[in-house]
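Presenting subunit A:
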Amino acid sequence: MKIGLFIPCYVDTLYPEVGVATYRLLKHLGIDVTYPLHQTCCGQPMANAGFEGEALPLVKKFEETFNAFDYVVAPSVSCTAFVRLNYQRLLGEAHECTTAQKAMDVVEFLHDVVKVNQPLGRFPHKVSLHNSCHGVRELRLSSPSEEHIAKFNKIKDLLQLVDGIEVVEPERPDECCGFGGMFAVEETAVSAQMGIDKLNRHIATGAEYITGPDCSCLMHLSGVAKKQGKDIQFKHVVEILAAGI
Partner candidate 1 sequence: MSTKEDILKKYRNNVHERYPMPDLSDIAAVTYTDPLAQFIEMSKAVGGRVVELAEGQSLDDLIRQCYPDAHEIASNLPEVTSATRNPDTVENAQALNGTDVGIIRGCFGVAENGCIWIPQHMQQKAVCFISENLMILLPKSQIVNNMHEAYHRLRQAEKDSGTDLLNDYGYGTFISGPSKTADIAQVLVMGAQAARSVTVVLLPQ
Partner candidate 2 sequence: MGTQHSKAAKEFLKNQDYAHWHDNTFWAVRQKRDNMAQGLDEWEQLREKASAIKRHTITHLDQYLDEFATRAERNGAIVHWAKDAAEFNEIVYGILKEHDVKKMVKSKSMLTEECGMNPYLEARGIEVVETDLGERIIQLKGQKPSHIVMPAIHLNHDDVGELFEEKGISDEKGNHDPTYLTYRARLSLRNEFLTADAGMTGANFGIAETGDIVVCTNEGNADMSTSCPKLHIAAIGLEKVIPNYDCLAVFQRMLCRAGTGQPTTTYTSHFRKARPTAEQMHIVLVDNGRSDWIANPEHWEILKCIRCGSCMNTCPVYRRSGGYSYSYFIPGPVGINLGMLRSPLQHSGNVSACTLCLSCQSVCPVKIDLGDQVYKWRQQLDEFGTANSSKKLMCNAMTTLFSHPSLYKMATAVSPLANILPPFLINSSLNPWAEGHDMMKFPKKPFHEMAKDLNISPKA
């Protein structure tokens, strides 16, 4: 099983340690993972802003870069969801898009494909879990609070494999944090208010860390936290899973 590692643009530039943790974790689990050079961005920022046309060259490039792999694994739920749900339509029916099927967020890859159940690293802290919207409602990493279905949470399942950890969830566990890409710069006031509200609910759990499957939500919340002078730390889920490995 050959895995292509996709490190989205903002993770690459701002959170390289998340890329490293993802790689380490996959390696630790004996997975054959490579990182193709010349990868950049999946096209989601432009498409969500209303410019799918701008995303198209990136879609083609992504497909070219990753189509030889069995899976494309990324530490980002929103990029993964974008690839899975939009790529085939964007490429058009004439071109089969293989990466749409192969793209997986690292959490669902570990949970559903690798089916990890051995003890992972050690992280003796209380962490508040941030369920990112596209993880919940597009990739279904957890049961959306709106739906009447059996409760599940794949992120929580994985975090339970970490030694010493205590995982909690805030009130309104899957309400949006207010990032939303361009939303954060177009609707600055609402975005910041949503961020503050979300942050306060995380802090109210008494956790030392906020963790989640998407760096964009964490980037937003940590920017708000610093501005508000709130003292809480942020880690991507894979950083915790790989802690001490």
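The candidates were selected such that all candidates are chains of the complex that A comes from, given by their letters.
Quick notes on this one:
Note that contacts are C-beta pairs under 8 Å (C-beta built on N, C-alpha and C of every residue); 3 or more make two chains touch, one makes a residue touch a chain; residues count from 1.
All values reported here derive from a predicted model rather than from experimental measurement.
Although all of 1 or 2 belong to the complex, subunit A touches just one of them, candidate 2. Within the complex formed with candidate 2, the residues of subunit A that make contact are 5, 7, 9-17, 19-20, 23, 33-41, 43, 45-55, 57-58, 61, 133-134, 137-138, 144-149, 172, 174-176, 178-195, 197, 219-220, 222-224, 226-227.
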